[in-house]
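With one protein chain withheld, the remaining protein chains of the complex are depicted in position.
Right after this comes subunit A.
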Amino acid sequence: MTSTATGRQAPAPAREASASAADRTRSTRAGGGGRGPRPSRAFASMLPRRSRWSVLVFLIPPLLLYAVAVLLPIVQSLFLSFFRWDGITDMSFVGVDNYIKMLTRDDVFWTAFVNALVYLAICLVLQLGGALVVAGLLTALPKARELVKTLYLLPAVISTVAIAFLFQRIYALEPVGLINQLLEWVGLGHLQTAWLSNVQTVLAAVSIPEGWRFTGLYMLIIYAALIAVPKELEEAARIDGASWWQVFWRIRFPYIRPVWITTTIMATTFALRGFDIPYLLTNGGPGQSSELLTTYMYKTAFVHTDYGYASAISVFIVIECLIAVGLIFLLLRRKDNS
């Protein structure tokens, strides 16, 4: 790809190759891309010279890929969400009817929405809370930190299908799975249940594997931020009599706030798009008790082939993600100012 592009662009490099040192100084002065302080303009080239063509040659292929698979589908979904279409018969324009149905007449949608929020909450507690605690402990561990990091990250390497198999057995009642066995040993045998068919436990049961899987990832990121906190700050606080807890919340945590925002956004958007594990473990059941917006959208599209309505749901999921990210920025940034 680059070679044909270069061929097409032959004049430009040739012209540049023939440029003399005198040309260079001129272009540096004119282009503002030379050394010294960065120009205050919105764009700055690191090269002394570049042609407009070269920018397009480098930018168009990646942008094309991105447009075809990400940008265009977003627009298409928006478009489709105003139609009723089963993929075979003609599309019929229904205006905002899909959205009205979704927001006012569809109970399953709201069940799925609330479930998705619970799923998000469980994932965030496990991933961010767990990650922060373990990262904090790890900074105090005298040795074997690398080993702990590797072991802790291990579940992130396993595919969701394998994880679904694994947790199906862990939650099982007949034959007795790991959790029910554990309950019996600690004398809580009366709490034994089939975690995935019990309406009351199923949502938590499908959320926990997702949380478990990625704690290691967030722990690594937070750990890296924690060990970058200047030791002098902690020492000074400790000499002033601050407890471990105070050092953690007053010194370390504020220092890692930017990383905390990044990980919170990562974890939130990942949890809102969570699909694999609930889909594979229970397929939303029993009833709708573990249905998430994503699984509901998937079934609407590919089981009921209601493309218009499925698109409306997926547009809702996108809006939900954007709002979530906006909220995180708003909440975590504001604290920064106070």
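Operating definition for what follows: contacts are C-beta pairs under 8 Å (C-beta built on N, C-alpha and C of every residue); 3 or more make two chains touch, one makes a residue touch a chain; residues count from 1.
In the analysis below, contacts and distances are computed from a predicted model.
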Chain not present in the shown complex, as UniProt names it (candidates "Carbohydrate ABC transporter permease", "Phenylacetate-CoA oxygenase subunit PaaC", "Nickel import system ATP-binding protein NikD" or "Cytochrome ubiquinol oxidase subunit I"): "Carbohydrate ABC transporter permease"
Touching the absent chain when the full complex is considered, from A:122, A:138 or A:205: A:138
Contact partner of the left-out chain, one of A:102, A:202, A:225 or A:251: A:225
Residue among A:103, A:183, A:259 or A:332 touching the omitted chain: A:259
For subunit A, the residues touching the chain missing from this view: 1-2, 5-6, 9, 12-13, 16-19, 21, 24, 33-35, 42-52, 54-55, 57-59, 61-63, 65-66, 68-74, 76-77, 80, 87, 134, 137-143, 146, 148-162, 165-167, 169-170, 175-178, 181-182, 212, 215-217, 220-221, 223-225, 228, 231, 235, 243, 258-259, 262-263, 265-266, 269, 272-273, 275-276, 280, 294, 297-298, 301-302, 307, 310-311, 314-315, 317-318, 321-322, 325
